[in-house]
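Only a portion of the chains appears, each positioned as in the full assembly.
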């Protein structure tokens, strides 16, 4: 079973730069929008995770730009959860221009589980996350 | 005695927008640069304040734009401490184009003293701030 989610992005004028297109660094905010919408749908919101005693800092992020986004473009983001055994959250992203169908960008982020209080890494799947996996990832 | 400080600003390409000029909201980051440089010079850094048990959230900010800043412009910021009896931090700002002398913007911020733990407002000057006033504001 594949867990993924599609949202339309809200591109702000302030997201653009003097080349007239969305500044490349702002795509990480779009990916953040994707993760938050994913969490809202699949019960894995930041505040759920935090309520379980964890932060999930990003340890790796990657963006590949294929086509620019202009202010006024209608764009959508597909956020896909990538299953793995390790205590990680891996998402892949694809941003598409809704009108032309062009792929604007792809990307990936990897998050780990940090105990919020001690700020130490949990190398095993925290209980709440294992339960979440059991619920959403088994057939 | 007037306490003020002048710094040259670091204008990033990512500060610009599709009009080709610095996006208006980014001026609040420049004001922040001014306050941090002021704090570094006059022993009133964020971490000093926090070490004394306080946050100083901004309760009012204001920007007046006179002329745009283009990427590549050399600009400086003057940050001026405005003395008052109340338990507030008030700064006024002026951004100038170094080459033309034009005033790009003026502004103002007001901060109050919040006890960091209880998150309650201190209506009196906290001890550390009164001492600071005694040191820097008396002739």
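Order of writing sets the labels: A and B. Residues in every chain begin at 1.
Everything that follows uses one rule, which is that a residue touches a chain if its C-beta (ideal position, glycine included) is under 8 Å from a C-beta of that chain, and two chains touch if they have at least 3 such contacts.
The structure presented is a predicted model; accordingly, all values stated were derived computationally and were not measured.
S.K.: With 2 chains in place and all of them the same protein, how many does the whole complex in this file have?
M.R.: Here the complete homo-oligomer in the file comprises 4 chains.
In this text, only the chains that are shown with their structure count from here on.
S.K.: Just give me the whole-number Å value for how far the CA centre of chain A lies from that of chain B.
M.R.: The answer is 34 Å.
S.K.: Which residues, counting only chain A, touch chain B once they are in their complex?
M.R.: Against chain B, the touching part of chain A is residues 13-14, 16-18, 20-21, 23, 25, 71.
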